[in-house]
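First the structure, which I've put down as structure tokens, then a few questions once you've had a look.
All protein chains but one are shown in place.
When the chains are written out, they are named A and B in that same order, and each has its own residue count from 1.
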Amino acid sequence: MSLHWWHVAISYALVLGGFAALTGTAALRHAQARRVLARLETRKRA
Amino acid sequence: MSNAPSLAARPAASLHRFANPGRFLRLSGRLLPWLAASAGLVLAVGLPWALWFSPPDWQQGETVRIMYLHVPMAWLAMGGYAGLAVASAMALVWRHPLADLAARELSPVGAAVTALCLATGSLWGKPMWGTWWVWDARLTSVLVLFFLWLGHAALVRAFDDPERGARMGAILALVGALNLPVVKFSVEWWNTLHQPASLTRVNAPALHVDILYPLLTCAVGFTLAFAAVVLLRVRAAVMERRIRALQMAAARRAETDG
Partner (left out) sequence: MTRKRKRLYLLLLCGLGLGSATALVLTAFQDNLVFFRSPSDVMREAPGPQRAFRLGGLVEAGSLTRSTEAGRPLARFVVTDGAAKVPVAFGGVLPDLFREGQGVVTLGKLGPDGVFQASEVLARHDETYMPPDVADALKRSGHWNPSQGAAPPASSWNTLQPGRGGG
């Protein structure tokens, strides 16, 4: 692989990795909040 | 939540319909799967197109493929900041309760795409220009944009009173919006190492269509992905605020009962 392809490959890895990390952390946080909220609301209604 | 009926006749009344957290969660919950699916679909077409199926550039060779990432990241860094400024103005003027939350959740994502823009630009600049970084007007103003994103993200979280933090953040975001025209026009106002914009008029882009179409596809894909991530974060923040309110109410009940 030539130097130029290395630069291209690192760029794609950075951007895809970055977006995967953003999506992953947001999804985890969203799922966590949804779980806690569901628990609290059932308890309140009970 | 202040969804007072007296606001009904005001210009922002239609926007205040979305201020109801229950309604926001319901509507955004319906929108989110479509947004995420279309982002995935468009990127699944755009990225292989950019990486393999598009031609190299006549003088930059294969390195031009970095453009398909760098340019969408730059557009998102600036467009996202324009969105932050709009949300901040809405928060300051109309006290829209969701605008504060949206601004708060937008800035870390904006900082991330601006960092990606700088990193891909550096990786592109080294083989093409012969340098990772220069202090020309375009590169410096984008670095300032990155610090504005970071500063906003830090500032809104720096106060014990979240409303005070949101107010400070909104002021910072609006003052920082002055940097946007500087970023955009830096390549025209001053001579820079960075080349001028290729897409100035819709009908006469300085890109061959074989390079233009994958670029536009990637830009649409990344924009959808950006919107999906921000929406996901705002939804999480709305639910977290509701959780805090419920926990506080429960604690107060326990106090009076005990």
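FYI, contacts are C-beta pairs under 8 Å (C-beta built on N, C-alpha and C of every residue); 3 or more make two chains touch, one makes a residue touch a chain.
The shown structure was predicted, so the numbers you read here are calculated from the model rather than taken from an experiment.
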Checklist entry - When the whole complex is taken into account, which chains on show are touched by the absent chain? => result B
Next on the checklist: Among B:R23, B:H208 or B:R253, which one touches the chain that has been omitted from the display?
Outcome noted: B:H208
Next on the checklist: For review purposes, identify every residue of chain B that touches the missing chain, sorted by number.
Outcome noted: 10, 12, 55-60, 64, 67, 89, 92-95, 127-131, 134-137, 174-175, 178, 182, 189-193, 195-198, 203-212
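Simple rule for what comes next: only the chains that are shown with their structure count from here on.
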Checklist entry - Taking each chain's centre as its mean C-alpha position, how far apart are chain A and chain B in Å? => result 16
Checklist outcome for this item: Seen from chain B, its contact residues with chain A in the complex are 47, 51, 61-63, 65-66, 69-70, 73, 109, 112-113, 115-116, 119-120, 123-124, 126-127, 222, 225, 228-229, 232-233, 235-236, 239-240, 242-243, 246-247, 250
Item to check | Residues of chain A defined as touching chain B within the complex | outcome: 2-5, 7-8, 10-12, 14-16, 18-19, 22-23, 26-27, 29-30, 32-34, 36-37, 40-41, 44
